[in-house]
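Not every chain of the complex is shown here; the ones you see sit where they belong.
Going by the order they are written in, the chains are A and B; count residues from 1 in each one.
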């Protein structure tokens, strides 16, 4: 059994980790910290876990995280980098669901997250936890920086096109029009996320700039091995879970005869959690609700050179907790899908 | 034109007052206070009001509320009673949307609201602003304590039965199973009211005791002229606006032959904002969305002595701001429906 610690289990990614790990056949939930909720049984705060999780939250200083095999950080940005060194020294692997180990450029990190990076050496060592792209590196990693929810969908959506030797699309003018359910904003008391504000409503936000932009550009450039340019516009959908990214790329004249459907199917042939739908499909976010699956459909509207890629994922699973467990499985040489075979809940 | 001031216009009842008063032919919005938003144009915070409201919020101490004809308090409990005396002295009428002037018994007020009442004399003078019951008293009132949203639906739902000389139902065991949209909780940043928490979900709350219970009991006893007993169970519905109260009363043997449908139609014949639906109807909350109308249906399930009354209202209009304007119209000798003829928005 893998002994697991969770730092910061009171948010949505934390409770989602608990939901998945509670049913994982090789996971032993050992400790879960929360300074504020010290002593409170997890299942008292989250009654959905009654009968599945018997742990109580404990204050960090009382919690022997160094006895775990792996510690997940489901915390605000900045927490994982403060505690990672000590855990690593104790032989504990670290998987961070926040942004501390995503951006390789510390200057960029500081610009977007408003704090200095406290351990650039660990950052250099950290592996970006996108298994479909980085499987080998994840297997031997000690520290994982898990991708953000939007970046997962954008990178897996654009990857098959960008990973080709020669450019197939105008890579300097990619567009990602992304839509997310409100759980993406976290379990924080904020007026704009109230049901009375966000329900029966739709809006864009962060058009000027969003933290997931530099992360995605970094990832796409790593995939392409070339510079890319991306316009990213996130929107808020009045639903709980789910991200739908609509991606646009202009096909270059020399690539007009490419069969993009096959290109995508081939690229993801061995990726158990990426499902390329039949040509002409329109994936729905509910088709992945509660599951680690990401579904993609490839479109090319009649007579145009515009490639339109539709991507759906559950932002809390493939976009966060599930992807974390997928990385853990790889790091501990388990089958990649262990504990991640939940059938999506529909309707 | 009636010069109008609003204290505390940043919550849902405040912005609803603005929506209604902006189109009221005899209202002149003169001042709206908010310490926190001093200087911010109202329409910047609430873009739906762009083109309709040109006022800016102003800090209370800068705001000449004493020059108004009437001041609405759309504030937390406790604010109106601190400012009412001065306004009244200046000849300004006061309409409080909070609870300061609802409960006649100061001990009860202190028990449920956790603060002493600072002006029992004004409380004694204040009129409970339920026009269908208290129209005459409202007309000559200087201070109005507006009913809560739930109490409005419960009192208007039970009134025709209780207002009879002889008891028709078992008045000691009335039941009100009430369901409210989340705007009833106000525009406050609280985790339980997030879309990700409250959407696709349903629950009861406050079964042990809710502040609207003593207010409703007081009101029902005033209507009946007799003691009554009420069990009140509020529930949270994943919708923005609307209250649906399902009321139960056991018909007494001697009242079995009463035609309750007629009783209700007669009782509300002259009430423009209460609509008794044809027998067999099931009112929907959306049928009053955005309007001051309250609709009632009277049922008596086959073969039983159970009276089932269905009541719907928009909690922000008939349950708050609209009822406030209705009182204002009466106090200023306008037609009761002035500025309140909005057609409900459906779908």
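By definition in this document, a residue touches a chain if its C-beta (ideal position, glycine included) is under 8 Å from a C-beta of that chain, and two chains touch if they have at least 3 such contacts.
The structure displayed is predicted, hence computed values, not measured ones.
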item	value
Subunit count for the whole complex, all chains sharing one sequence, 2 displayed	4
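What we mean here is this: only the chains that are shown with their structure count from here on.
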item	value
Interchain centroid distance [CA atoms averaged], chain A/chain B, Å	45
Residues of chain A defined as touching chain B within the complex	12, 181-183, 185, 187-191, 193-200, 238-240
